[in-house]
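A single structure is presented below for examination.
Here's a slice of the assembly, chains where they normally sit.
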Amino acid sequence: MLRATVTGRIWSTKRLKEVPAGSILEVVVDGSSTRLLAFDPLGCGEGESVIVATGSVAAAWFPGEAPPIDALIIGSIDEAASARTGK
Amino acid sequence: MLRATVTGRIWSTKRLKEVPAGSILEVVVDGSSTRLLAFDPLGCGEGESVIVATGSVAAAWFPGEAPPIDALIIGSIDEAASARTGK
């Protein structure tokens, strides 16, 4: 997975009907300039530090037929606790 | 997914018969120099800002037997609304 920071939200009216309703957030991978768009089932906000899973495992998370989604926010990082381990 | 901008269209007469009829667009990933070719079911045009899903989830979107397609435009980005969130 990738550790990333939420930088914004994307709106898309013209889209495939198989794209699930819900938020698509823009994130920047920490320590890089890589930007990704990830589906967010958790209600994350700008500046939040998140865990992003990519590839077919993201699509497989959705119930029923797998949608064309290749990046999923699977968690929000507890900053204070995580910092304690040295990173 | 990747946020990208459409830069052109690719024509291919000599191709596998399993490649679906339809547009294959060239896109550049925003904030990078990475160029991809993506199948476009939405009728996007040059300069349009789009959401691209990659990998096996792109192929799985097609009805019936999955074609050898690894990149799919799943939506067009509403620029004005998306800008409002800070990007």
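Per-chain numbering from 1; labels A and B assigned in written order.
As a convention for this text, a residue touches a chain if its C-beta (ideal position, glycine included) is under 8 Å from a C-beta of that chain, and two chains touch if they have at least 3 such contacts.
Given the structure is predicted, the values throughout are model-derived calculations rather than measurements.
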For this session: Tell me how many copies the full complex contains, given that 2 of them appear here.
Result: 5
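The rule is simple: only the chains that are shown with their structure count from here on.
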Problem set entry | Separation of mean Cα positions, subunit B and subunit A [Å, integer] | 19
Problem set entry | Contact footprint of subunit B on subunit A as seen in their complex | 7-16, 18-19, 24, 26, 33-38, 46, 55-56, 58-59, 66-71
Problem set entry | subunit B residues touching subunit A - in the complex, by the definition given at the top | 1-3, 30-32, 41-42, 51, 53-58, 60-61, 72, 74-78, 81-82, 85-87
